[in-house]
Every structure is written in structure tokens, then in C-alpha cells.
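For this depiction, one protein chain was excluded, whereas all remaining protein chains were kept in their positions.
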Amino acid sequence: MPALEVIDLATSFQTDDGTVRAVAGVSFSVDKGRTLGVVGESGSGKSVTFLTLMGLLDPRLSQVSGSVLLHGEEMLGISQSRLRQIRGAKIGMIFQDPMTSLNPVKTIGWQLEEAALLHQDITRKEARRQAVQILKEVEIPFAEQRVRDYPHQFSGGMRQRVMIAMALINNPEILIADEPTTALDVTTQAQILRLMQRLQEEYGMAIIMITHDLGVVAEVANEVIVMYGGRIVEQANVDDLFVKPEMPYTWGLLGSLPRLATPGGRLEQIPGQPPSLLNPPPGCPFNPRCEYVMDICRVKLPDLDLSPAGVDHRFRCHLDPETRDRIWTVKKAGMVREDAA
Amino acid sequence: MTELLVVENLQKHFPVMRGLVFQHEVGSVKAVDGVSFTVNSGETLGVVGESGCGKSTMARCLMRLLQPTGGKVIFDGRDITQLSRSEMRPVRRDMMMVFQDPYASLNPRKRVGAIVGEPLEVHRMGTDNERKRRVQELLEVVGLNPEHYNRFPHEFSGGQRQRIGIARALAVNPKLIICDEPVSALDVSVQAQILNLLKDLQRDFGLTYIFIAHDLNVVRHISERVMVMYLGKAVEIGSREQLYRNPKHPYTGALLSAVPIADPALGRARKQVVLQGDVPSPLNPPVACTFHPRCPRFVDGKCNVDTPPLDPIGGDPTHLSACHFPLEHWPMSEDEMRRIGVAVAAAD
Partner (left out) sequence: MTQFLIRRIFWAIFLFFVATIITYLIFWVIPADPAALAAGKAATPADVARVRHFLHLDEPIWRQYLRFVWNLVGHQSLGRSFVNRQSVNHTIGQDAPVTASLVFGGAVFWLALSIPVGILSALRPRSILDRVSMTFVLIGISAHPVWIGLLLSYFVGFQLHITPIAGYCNFFTGTVGAQCSGPVQWAYHLILPWITFMILFAALYVRLVRASVMETMAEDYVRTARAKGASQARVMIQHVLRNSLLPVVTILGMDLGLALGGAIFTESIFNLPGLGHEVINAYNNADLPMITGIVVFSTICVIVFNLMVDITYGFLDPRIRPS
């Protein structure tokens, strides 16, 4: 049984300007010990999907439909108190900006203890012990002393480690990481990704890595879903996605990476801007920007079809397979493969 | 190839004051601590480094937005380091900047036409009509609709706002444009558009760029020469090929190694060098070579005693590195990686 299974999740917001359809029917699953990469840009709905799942949206302003099964247990529509029991205990979440994600007036020890005391029936002393222990796990030096320090006394990378510690202190089944390294330096990012992989080996939890950085995805993910305009437009295991992407948006993303393109040459660019979710275009959400758009794309949303190549590789596109193959072969030839550094 | 910009030993120290009534300096934050480099006309110099390395401070010193505390900036053959305000004014026409945050670098209360036209106004170029036409021309050049002259910044997306910033920088026909992380805040798909635009503009208008970024891939793509900074100093300068294929400074190696590769197979195959610890505080930098506490090639008694000068490697005057024990090959050998302070990624 997968650790998490999401079936046809949809989230809309009521705003002054109208209804924003942030997530328009998303389905995927994650198994224990595996990492799911969720790739998307602004307006893709990637963050909202998981905020919905965690129940962190304001229920008065949002409408949610679909099903979210945590080890078989339905999470949508359950009581607030049951949801609170799950949040922080069965599912841990870390966010993007470590500089603002910790309460500045409480020690990190207090904040870690709070996470433990909310879900475990233990004494304060035991919570303190667990806090020090988990700080050591995330490689914070001098954990016994540092547990009494305040967030502003830590660097960005250290704060992110504290966030990870806080999310893992109750040994959750799933860790959701929403752009955890975007705000960090590249060397710090490497440390944090390395740490997360090690912790996954040790604790065995499933990780959901939300990011816009395809490099990070290539490095840590086992399976990947690509989101655009509130929908999944492609999903595959990580090797298949990079070897034979099937959807023009994915081609565009890969092509616009300076790494895979010819240095100094022209980058493949996707014209236009990320979509407005207030008035989504009919048909395929990517059609206004797609180089290969056909009339049908503007009218009918392509289904998530199975690709003949790869295992469980799905995508949305009206183009026929031969054309897709042809286009991708040409594009791939244009991207120079560099030797590993 | 003329040298458009020559920087000699640039320094910017911020004093730390202490004292009851009369404050005296007890130390200083050495944000930029002796940086020297040259930029040739028509070329792009990429500047990479992580937080606290001083790249943004350095950029502001080049433009005299901050006053350097030492060293010289020679722009177009002229030493501009100590020029007065009025003497600097005509110089500013030739040196413009594009900023990182497209949401914060445009005045939300001004219309786009006014924003792009402001440099023309400041430098008193052209009549009102001429300025308007020039602004519309510029909007078109950067890929925007000239009819949006009267719109406000909030009516544009992030990428479009960055184009407005670029148009503003182009307005007075500068020779040098300093781009301070111009694409970091943009989505990947939009990033490519802006990078392509910058390249096209460089070709069409004969611009020289200094491109500051923390994303090594972006810098590699757009620059001919690259400078790596660490804690206020330049640790390696070289051509794109030299730096990315044959880095000499261990920090450059660590940076390259840390960048995730957008190719799972290649990523698994390589062995990563992961530095330990955090970047030290510029208030209290390590002695001699500032990188020595984290360096995999550290040699006690040398690296923490003698400051390594920025010197050409192997007689090649175009590839400079500040290291007593530069990397011998790249990728690093197993042997090199087993030294102190390095965590080796287990191969899958």
C-alpha cells in the first residue's frame, strides 16, 4: 500500500477577482522510502496541492474535492482535531525560507520540544532529550548547548536543518519539502540534500520534494510529476523523464536549462508567461505557449496517456507519437552532453 | 580588445563601532578585501560566489553607489575612484545596473514610460518627444509592447518587469551594464528568455556585461570569463572553459561539484565533494587563506600562515588562482578527496 495516495484532488479559492482554480484534478502516489519530485513553476499549483493535503488552507476561502489516502485512511473532510493529530506526526512539512520559518522569540529547543510534546505523551525532560538527539542527527554541532539558542543565532543552512529536525522528530511516514533549498547557497544545498537522503535511508520515510530545479529532481527523486496550470502534465520515473520526455512543456524546461544547452549559444525558451489561474485557457493548459499547438489543443484537454517507453510514464499531449519522437530527437541532439564534473 | 574596466585591489571595509560616548572602531567587516580584475570591451565577466562573498558589495563599489575604502576603479582609461559627484555624473551614463528583484526595483507609483525614460531625463538627453520615442523604441527592443508605455509595473509579470529594468539600463546607451542576479527571482522558463535577450542586446549594441549570479550554470552559459569570489576575495579568474573544465582552486571545485546535474545518470556517476560547515563571518575571517578551514587540500603551516596571492597558473596569464596547492586534475581523484574536511558521496 502506498504511503500516500492522492486521487483527483482539486482546490479552488474565492478571491475578489473571481474563482482561482489552483489545482484542477491531480492524482499520484508515493511509497515508503521513495522520493517523489514535484516540478513546476509559479502558478503550477505544486505548493497548493500539498498545503491542501496538510489542511493548511483557510477552509472558509477554499473549496477542496477529491481524495487523499494516508496509508489507506482518508484525509479530506476529516475533523480538525484528527487532522492536527496527523500533521506533524504522520506527515512532516518543511518550507522554503528558513530565515522566516522559525519563531524568532522562542529557543529552537522550545520549538523542537513543542513538536514532540504535541504528539507524544512524554515529559518535558524526555522532549528535551529527543530534541538534542534529533539536532545531532541533522549534524548541528554542539547540540546540547545550541538547543538553548534562538533562531537568529543560526545561519540559513543550520536553520533549515532545524526545520528538518522539527519535521522528523515524531518519525513521520512522509516528509513534504516545499522548495527546501531554493533560498540556500549551492554548497549548503548540497549538504542539505545529502542530509535528507541519509535520513531517508535511516528512517525510511517517503519524501515529496517540491522544486522548480530540475537538477535537484535529477539528484534526489525516484519518480517525478511535472505540474502546469494546476494539472499534472507528465509523470514518470526520473530516468525516463530525462531520457524521453513526452510533453512539450517538459522539453521546454529541459531545453531552457543552461546546463544541458550549448554554452554560449541560444537557450531554448518558452515564450509567454506562466498561466493565470483565474481564467485558465480551455483545453490543454499549456496551449498558449506551446510551439507545436494544434487546434484541438485549444479545445480539448489531453488525457494522461501511458507512454510506450518507460514504466508507468504518463503525459498529456495531443501530438502523435511519431511527431513527438522526431521533435525530441532533434532537440536532444541540440543539447550537448557535458562530461560529469 | 580594449580594457574597458580595470579594478585594482578594490576594498570595502565596514567599520564596527563601539564606545560609550565617543565611538571608536573595534573591527571591520571586510566585505570586499582586495579584488583585482579586468573586463574587456564587448565581453561578459561572470562573478560567482555564495552569500557573504561580497559580490554585490563589489558591484556597488564599481558604480560608486558605495564608496570603496581602498583600491582603484579605472573605467574607460579613467580613474573614477575619487571623482566628485559632478565629475561622476557623465560617467554614470556609461555604467548602468540591472537589479535582482523585479518586484522591488521598479517604483510602483511610476508609469513604465517614466521609469524607462528617467535616465534620459537625469542626463538631460533629448527633448520630451525624442525621449518618448526612444522609450518606445527601447520597449520594443526588449520585447515589450510600446503601447504599454502608460502602464504601471504591477500590471506586468516578473519576467516583463525585468525587461523593463533592462530597457531602463539601456536608455542612455551605456558601455557597461552590471547585472546583479538578474534572473534569480524568475521562473526557469522565463529565465531563458531574459538570458537570450541579454545576449542579443550585447551583440546588437556592443555592450559589456558584468554578470553576477550564484547559479553556476547560468554564469557559465552567458560569460566568456568568470571570477569566483569567497569572503571578499577573488579566488580564481579564468575563461569559461578553463574554469569549468579545469578549475584550480579547491573552492571552485567544491562549487562545481555541489551544483546538481540535470541528468540522473550522470549525477549518480559522479563523486561529489561536499564541503562541511558554513561560510565564516566576514567580521572574523580565517587567517591567511580564508578558505583553509574547509579546504580538502589544506596543508598545516602553509595555508594558515601565508596568504596565497592571485597568480597565473602554469604560466598562463589568463587563468589566475589564489591557492598554494591548486587542484591537479579535475574531477578530483579519490586520493585528493580523502583528505581532511571532505565528505565523499558514496557511489550508487
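Think of it as A and B in the order they're written, each chain with its own count starting at 1.
To be clear about the criterion, a residue touches a chain if its C-beta (ideal position, glycine included) is under 8 Å from a C-beta of that chain, and two chains touch if they have at least 3 such contacts.
Small disclaimer: the values here were computed from a predicted structure and weren't measured.
Colleague: Which of these touches the unseen chain: A:Leu102, A:Ile134, A:Val217 or A:Cys290?
Modeller: A:Leu102
Colleague: Among A:Ile86, A:Val238 or A:Cys284, choose the residue that contacts the chain missing from this document, as touch is defined above.
Modeller: Answering carefully, the residue with contact to the hidden chain is A:Ile86.
Colleague: Can you say which of A:Leu4, A:Val30, A:Met54 or A:Val186 touches the chain missing from this structure?
Modeller: Here the residue in touch with the unshown chain is A:Met54.
Colleague: Just to verify: which one of A:His71, A:Arg124, A:His152 or A:Lys300 makes contact with the chain not shown?
Modeller: Result: among the candidates, A:His152 touches the missing chain.
Colleague: Looking at the full complex, which residue from A:Ile7, A:Leu118 or A:Val293 touches the chain that isn't shown here?
Modeller: A:Leu118
Colleague: Since one chain has been left out of the picture, which residues of chain A touch it in the full complex?
Modeller: Residues in contact with the chain left out: 54, 56, 84-89, 92-93, 95, 97, 100-106, 114-115, 118-119, 150, 152, 163, 166-167.
Criterion: only the chains that are shown with their structure count from here on.
Colleague: Round to the nearest whole Å and give the separation of the Cα centres of chain A and chain B.
Modeller: Measuring from centre to centre gives 30 Å for this pair.
Colleague: Would you mind writing out the residues of chain B in touch with chain A in their complex?
Modeller: It is residues 50-51, 157-160, 187-193, 195-196, 199, 214-218, 220-222, 224, 240, 244, 254-267, 269-270, 272, 274-276, 278-279, 330-331, 343, 345 of chain B that touch chain A.
Colleague: Quick one: which bits of chain A touch chain B in the complex? Just the residue numbers, please.
Modeller: By the definition above, chain A touches chain B via 41-42, 155-158, 185-191, 193-194, 212-219, 238-239, 242, 252-261, 263-264, 266-271, 273-274, 337, 340-341.
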